[in-house]
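Inspection log for the structure reproduced underneath, given as C-alpha cells.
Heads up, one of the protein chains got dropped from this complex, but the rest are sitting where they should.
The block that comes next holds chain A.
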Amino acid sequence: MPGKTPDKEPVENGGYRGGNAKTTKGKKAAKDGEDEKMTVVVPPSKKQSSAPPPNDADGDVAMDVDEADDGEAKVDPVVQTVNDIKSNFALLDRAVALFDARFSLRALRSISSIRKRLTPDILARAISETYSVSSLSASAAKQVLAAIGRSDVSLGRQSSSEMDVDSEPTKTSGKNGSAKKESKEIIPEVDVFFGILTQVLLHDTKQWQQGAEYSQALIERIQSLNRRTLDSLSAKVYFYYSLFAEQLAPLPPSPQSPVVSIRPTLLAALRTAVLRKDVDTQASVIVLLLRNYLLTSHISQADLLVSHTQFPDNAANNQVARYLYYLGRVRAVQLRYTEAHEHLVAATRKAPSSACALGFSQTATKLLLVVELLMGDIPDRATFRAPNMEVALHPYFLLVQAVRVGNLEDFESIISEHAETFRRDSTYTLILRLRQNVIKTGIRMMSLSYSRISLRDICIRLHLGSEESAEYIVAKAIRDGVIEATLDREKGFMKSKEVGDVYATREPGEAFHERIRACLALHDESVKAMRFPMNQHRLELKNAQEAREREREMAKEIQEGDLDEDDLGGDFEGM
C-alpha cells in the first residue's frame, strides 16, 4: 500500500503518528477519498509522480483561499492544515486512553506549526468535518463557530460553500461516513483543543474583545468538566484567557484594567489545580498571576503569592523559566539582588535557545544585566556580541560602559537619552538606583590609580556637588569595603592602602567553590531529568526475585546435605 511510505515521513510535529491515524480513517473512506488523503503527507518532490490528479483539484481550492501563488507547487494548504488539526485528535484519544499527558502535550506542541496557517475558514471546515449535528458537544462546536464569525457553517457536512466547491463532490460521500462514525466518540479534549485553536486564531487576528468573551465561556466549560486528561490543555486555555484580558482597554498599569478582575478566577483555578495535583495548570496559573500582579506593579502581592504557594518541581521547562524571571523581577525590586541574580541566571539558561523565544531571553537578559550592575559586577562583554541580542541590548551596553568607567555625566546622559526604552523594559527605576554604583566605581578607580588624591579632585572628577559630599561619600565607600583607604580630615585628602594579593584572600577559593557547586547542581539536575521506562523496575524485581530463589535453594541444599559443604567450600575458595 503506497500509504506506508508517507507514514515514515515526519512532515510535521508528530506527523507520523497522525499519518497512522489517517490511514485507518482512509480505509473507512471511499477510494477516491483515499487518493486525496495521501497527497497530504507526500513530500513535494514525490508528489508530481504519485498523485497528479488531486493536485489539479486542489489548485482550484487554494485559489479560493487566496494562497494562489504556491497553490501549484504545494499540496493544498487548506486540506493539509485541516488534516494536521485532525491528526492531533488521535494523540488526544491516546492521551485519554492511556492516561498519559505526554500525548496531549505533543498535540499542544503542534499548535505552533498550525498557527501560521490558521484562518477562520480552515477552522470552520475542520469543525464541520469533525462534529455532526447530533453529537453531544455540538453546542461547543457552535460556540467556536460563533466566536470566529462563521456561525453560518453547519455541522456534520462538508459544505461551507465558497471554500471547496471543486473538491466537494469527490469527498462528500466518504467524509460524511467517517464523520458520522466518529461523531459518537468526540471527547471533551477535542472540544477544548478546538477552543485553544480558536483562542490562538482570535489572538493572532487581534480580536481581543471577542477572545476575552470566548475564553470566559471556555473556562466555565472546563471548570464544569472534571477530567484529569484535560489538565495540560486547560493550562493553555488559562494562558490565553489572561493574554486577552491584558489587551483590553484600559491597559494594565491602570488599576481599572481587566487584568485585576480576572484575578479571582485565576486564584480559584490555582486552588483547584493544587487540590487536584494538576501540575500543568498550577504552574501556568502561578506564572500568570505573578505576571498579572507585576503588570499593575503590585510587588507586595506578588511577593505574598510567591511565599504562599509552592511552584511545582516537575513543571514544564518554559513555565519554570517564566516563573524564575518574574521571581527575579520581584526580588530585584526588593533589593535582594543576590537572589534576583540567581533566579535570572537560571531563567536565561532555561529559556529555549531557538528563535521562537527570543523576546523572552532578551527581556530576561536585560534585567539580568541591570541586576548584575546593581550588585557591582560588570557583565561579560560577550553577552552584547551575540548576534540576536546586539541591537536590543545596545542601550544597556552604553549603560554598562558608563558604570564601568564611573563617569556620572555619561551615566546621566544615557539615562535621559534612553529613558523611553528603559521605561518600556520596566527597568527604569532599577537603573536609577545605579547612581551610587557609578560613584562607587569612580572612587574605586581613583583609589587604584592614585596613592593620594585630594578630596577636591575627587569632587571635580566625579561631578559631585561639594567637597563635603565627597568626604562623606568616600567615608561610606571605605566603610562598605569598596576601597581600602584612609581619609585625612585636616589636609583634605584620601590615602590609598597598598592593594594586597588577591590570591592571598579567600576570593579564588570562593569562586572555585561556586563553580564546583554549579557543576554538581547540573549533574543532579540531569539525573533528575532522565526518563526511565515505566515498567523497568518490575523486570529488575523479577531478576532479584529469581536471585533470591536461587539463594534460598542453595541454602536449602546446604542445610539438607552436610556432606555438600566441603564441595561448596572448595567452590568458594576457587572464587
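Here, a residue touches a chain if its C-beta (ideal position, glycine included) is under 8 Å from a C-beta of that chain, and two chains touch if they have at least 3 such contacts; residues count from 1.
Following the convention adopted for this analysis, contacts and distances are computed from a predicted model.
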| item | value |
| --- | --- |
| Omitted chain (choose from "Proteasome regulatory particle subunit", "AP complex subunit sigma", "Signal peptidase complex subunit 3" or "Glutamyl-tRNA(Gln) amidotransferase subunit C, mitochondrial") - UniProt protein name | "Proteasome regulatory particle subunit" |
| Given A:L118, A:L344 or A:A477, the one touching the chain that is not displayed | A:A477 |
| Of A:S113, A:T205 or A:S297, the residue in touch with the unshown chain | A:S297 |
| Residues belonging to chain A that touch the chain removed from view | 253-256, 296-300, 303, 333-336, 423, 426, 428-429, 432-433, 435-436, 439, 464-466, 468-469, 472-479, 485-490, 506, 509, 513, 516, 520, 523 |
